[in-house]
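One protein chain is absent from this view; the other protein chains keep their places.
Presenting chain A:
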Amino acid sequence: MMKRFVYINDDSSQNLYCDNRISNRKYTILNFLPKNLWEQFRRFMNQYFLLIACLQLWSLITPVNPASTWGPLIIIFAVSATKEAWDDYNRYLSDKQANEKEVWVVKDGIRKHIKAQDIHVGNIVWLRENDEVPCDLVLIGTSEPQGICYVETAALDGETDLKTRVLPSSCIGLTPEQLHKIKGVIECPNPDKDIRRFDSNMRLFPPFIDNDLCPLTIDNTLLQSCYLRNTEWACGVAVYTGNETKLGMSRGVPEPKLTAVDAMIDKLTGAIFLFQIVVVIVLGFAGNIWKDTEARKQWYAQYPEDGPWYELLVIPLRFELLCSIMIPISLKVSLDLVKSIYAKFIDWDEEMYDHETMTAPHAANTAISEDLGQVEYILTDKTGTLTENKMSFRRCCINGTFYGNESGDALKDVELLNAVINNVPDVIRFLTIMTICNTVVPVRSMSGNILYKAQSQDEDALVNAAARLHMVLISKNGNSLEINFNGKLIHYEILDTLEFTSERKRMSVVVKDSEDGKILLLSKGADEAILPLSYAGQQIRPFVDAVDQYAQLGLRTLCLGWRELKDDEYKDWSQAFKEARSTLVNREWKLDEVCQRLEHDLEVIGVTAVEDQLQDGVPETIETLRKAGINFWMLTGDKQKTAIQIALLCNFISSEPRGQLLFINGKTEDEVLRSLERVLLTMKITSSEPKDLAFVVDGWALEIILKQYRSVFTELAILSRTAICCRVTPSQKAQLVELLKSCDYRTLAIGDGGNDVRMIQNADIGVGISGREGLQAARAADYSIGKFRFLKRLILVHGRYSYNRTAFLSQYSFYKSLLICFIQIFFSFFSGVSGTSLFNSISLMAYNVFYTSVPVLTVVLDKDLTEKTVMQNPQILFYCQAGRLLNPSTFAGWFGRSLYHALVVFLITVHAYADEKSEMEQLSMVALSGCIWLQAFVVTIEMNSFTIFHHLAIWGNLLCFYGLNLMISAIPSAGLYTIMFRLCRQPSYWITLFLITVVGMGPVLALKYFRYTYRSSAINILQQAERSRVATFSIRDLDSQLKSIEKDVGSLASRNKFKSSVYEPLITDSPTATRRAVGPSAFDFLQPAQSRDDQNAGLLEIVCMLTE
């Protein structure tokens, strides 16, 4: 293992490691251009466009001025380079600010003010209250006599509570003067990004003789970016500096997430690319043949008899350049732009503003809003996500006596109050454990009140409850602890703390009663972590019953136990513990082992039950999203019973007889497998009945399943709409996400705590709830919201609109590019297949960059249905989930439309401007005007709502087109000189345009009307319902109709022999894509268990029928 040795206050060794200069910059001024260009050119699209642009420099083959590609290409590159540069400049500014901050550092025994960037490893840094920690320090001195200090770690892990940091034992009691001269060595691992571990040792040199290696943990450190609070001063030795700090190391660039829509657009781009190649090859051949048979006779073209060797390539390459506009160069820019607007709409949304915690929603990832509309699985944490994570102590069971059962609040239970007053020993012991066995820090506020700073809400609830029962934790200074019990002060000395880990699921403290000197081990933890440790012969039955009973009520339980330790037993153990704590390798594991040696033969004394209330609107949200065809899995670290209770409370599962829970459990592989297969079989058999089936699996069985029976479980996962996974670890959560993703489902993970971070990062979409467990999850997430109920709006409103808008924008971009490209292709048949461009360079460039890009951007304001309608009819999300608005068949529609429009524009222009009017510039401008008019009307007809911006953009754009071209027509040197003036004066120009518009749009309008009225999709019907006056009535009516969908769908499913002719491309691509696309497993679970393929075919049809 690589280690680093830090010599404290030793200037000679300081150059071994980097200084404290922080650099978050990606670029320097010198490497910006090459590096940025390199990054941009790693994308295929950019390479393609660059190739085209370079080919255009070859004047023999270029049909247009190279500027028509170079211009947009440079603009696109400049825009993204500017954005990068701006971001990098801001990073530079903030780095500079941090680097030049003045800090106190000991140099040559004197405290000096230096810039933060000049700190070296081994320097002693002094901090004052509210100072930011400039680098990772090992604490060696504080102003507090108990050797502690408080830090706020919000910038590091997002947790807002104060944390206690303690001096290493060998540094306690050193005066500031001594600290100036201190020498020593710290042996620590090489920099890493684990902010929860710092396994190292410190040895001080004479005169601070302490031969012991003093173990250091994360509790002895002050990490960069934390703030010193409630402590006058503190000082520490710099161990990691600059970009090697824990914060610096954990800073990483997250993998960019690709949405399903992006993937589809890439696929379509690929298809268009192939189409383009085919066109180029065909036209290239035709061109060469025409050239050899016809063009050589055209004496005026003076074709040389023998061309250069590349002559055969010239015409195909010309067509390649002509057709390069098929792939819209502006698409990427437009998409980036609208996506960032979607994200802004989320940030701005007032209705998702949480007034209680005053948190606004935030979209940290601006690129994946469409995916929100295509979610099929939601994996949710329970505590803090579905519930408030605001714990209140409700009941307890002390040695078999239940308190709080009548009133529902133990604190008001007279019996308990009496027991406290009467000093019933068990009750007192129980309260003592509640008060002491925790990591809560009491802080006396200005007014003299005691505030508790707790990292765990459960502990906070227990300490507060104990205080209400007259046992008040007053202070915790280093190792001494004070309790006020009924006015009597009791002192304890904390000897050791056996910390809570999610593997151990318990924590213990070893304390010494100052009065009688007894050493006690106090433990609390989950029932399965405590009850097995009870001494032989203890009746644990009452506690098991109590835990069961409380869990039935959805309460969180903790078992409390204790044991008296003999002095020598403790001494032996303490030695082992110390050793374990100072190991550098596998410290955690060794600590576990040592802890287990002490925690046995406990006397279990009682069970506490803490209530965690459901958040507002959780059941409604789950019901709505369920109706929208989204499946829910609950992944919780909590107990099975509690999880099931909460699941029932929030509509997650239905109670018998409508719902049925299938349990997968077992301790051995065989048991688990048998149980799993039984559940799968039941699931298949009963799936024909309309019954809410859900399976329940616990962490233990899940571990075995994920290792051994992945495929069976995957099959089960596909069949099941609902699952409850309890007692799962963070990594299992992430594995479950991976499993669903591998079946090609769009997954959304939502959670609030540090244990959800991995799941959130792994899912297609991660949503964090900025909750009481800190902001860790919210920081890692793509979206952060204040409450679970906002998820409904996030998906149904923002996700759905984003999907619809992007679907239109992307297809439209292809449409307009294809339109102009088809006209060029048609023209080539009239120009001897020689690759002449009908349009001039300026027009082509402006067409792509301005005329057709601007109006369509108003799609970001388009709403097909009002938010209210969508909320009332969540089923409409099917359209997005199944990708009904953007798939090869809708794309084929747009393709056909562009072909038709190109034909219309070209044929009408050619006939109306024949003979003596067939002058090139004039004819090309007529054709271009036709395209512009058509696209304005196409945008108009495809938009659903018109705001002032729509009118401005669509009609303003048309005016701009004329304005710009009139301006160009006034420049004598321009090719267009006087053309636009001439055209505008000709009645035949306007008559031709009118004709093009009507012939182009008439069929589109008629078809759309026919479909809208006689082949209405559900969206159309809702639009009509919404806009007719009887809206409220019929929507409610419709709602009930939509509710019955599941039944009808079921019956339709049985008729799946009639093959629907509607092509549902997403579905037929691959078997996995099938499941993905169908997603709404309302169908899945109603479907009789036939073979998967049949089922898919059936589902395909249902979806088609529903959405036709």
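The definition used in the following text is that contacts are C-beta pairs under 8 Å (C-beta built on N, C-alpha and C of every residue); 3 or more make two chains touch, one makes a residue touch a chain; residues count from 1.
Please note the rule applied: contacts and distances are computed from a predicted model.
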item: From "ALA-interacting subunit", "ATP synthase subunit b", "Eukaryotic translation initiation factor 3 subunit F" or "Metaxin", the hidden chain's UniProt protein name; value: "ALA-interacting subunit"
item: Candidate in contact with the missing chain, chosen from A:213, A:295, A:417 or A:544; value: A:295
item: Given A:464, A:645 or A:929, the one touching the chain that is not displayed; value: A:464
item: Of A:50, A:450, A:490 or A:854, the one touching the omitted chain in the full complex; value: A:450
item: Touching residue (missing chain; options A:58, A:589 or A:830); value: A:830
item: Contact footprint on chain A, counting only the chain that is left out; value: 63, 160-161, 294-295, 297-304, 318, 344-345, 347-351, 353, 357-360, 362, 443, 445, 448-454, 460, 463-464, 467-468, 470, 472, 484, 801, 827, 830-832, 834-836, 838, 861, 863, 908, 910-920, 923-924, 944-950, 972-973, 977-978, 986-988, 991-992, 994-995, 998-999, 1002, 1005-1006, 1008-1009, 1012-1014, 1016, 1018, 1021-1028, 1034, 1037-1038, 1041-1042, 1045, 1048-1049, 1051-1052, 1054-1055, 1105-1108
